[in-house]
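Some notes on the structure that comes next.
Shown here: the complex without one of its protein chains, the others still in place.
After this line comes subunit A, so read on.
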Amino acid sequence: MSEARQYGELATQLIMESRRSTQTDTLLKYNDALIRSIIREQRDLEKSAEPLALIDGPPAPSLIVIETAINRNKRCLLAYHVHRTDRLRDMYWSVGGALPHILSNPEVRNKLSPHEVDFLREYHASVMHYRSDFSDELDIMASVAQPPKDLHALVRVVRDCGWIQTESGNINFEKGQRFMVRRSDIEHLIVQGYLEEV
């Protein structure tokens, strides 16, 4: 670590990462190392601010600079985390609230911090609670991207997903098969990538 680093330089990197994530529309890996170094910087800044704050009279200019740096770093840290939680929420809704589906995917799982996994779990619990207020007629988790044009959909099975209860009885979806099924019965499977619309 060079001593000649400017205040807030690391935080700028963090914000750049959030911005890259938005621009490329991907979730980047949780940058634990960078966050730790910013937190270390915050502690150092706090330490150097303490003696300055004890001086009587108007605040020293250096104190104001340090305070500003502290506030800025903190907001950058929070912004980074809130940006990530927003992304996680979007991801959660884009798979129709299938939490196990997200968590069992090693590619996604590796990018999350343990706290973020907890966050998703708690969020899921809260949404499930909210959803139970609606009658069984309406599944609020289903997709809202495309208004339904047809009652049925022709789908191809991309991955085995076992026996599924549909309007026309139980169907065993095996890879490679094609079915004409009621859209609302299998919509969640399309969202999760088990089925593909033909």
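We adopt the following convention: a contact is a pair of C-beta atoms (placed from the backbone, for glycine too) under 8 Å apart; a residue touches a chain by one contact, two chains touch by 3 or more; residues count from 1.
Everything below uses one rule, namely that contacts and distances are computed from a predicted model.
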Record-based protein name (UniProt) of the chain missing from this complex, from "Metaxin 1", "Small ribosomal subunit protein mS29", "DNA replication complex GINS protein SLD5" or "Integrator complex subunit 3": "DNA replication complex GINS protein SLD5"
Option from A:118, A:174 or A:197 whose C-beta touches the chain left out: A:118
Option touching the unshown chain, where A:5, A:75 or A:178 are the choices: A:75
Hidden-chain contact residue, picked from the options A:62, A:126 or A:172: A:126
Residues belonging to subunit A that touch the chain removed from view: 35, 39, 42-43, 46, 70-71, 74-75, 77-78, 81-82, 85, 89, 93, 113, 115-116, 118-119, 122-123, 126-127, 129-130, 132-140, 142, 144, 147-148, 150-151, 165, 183-184
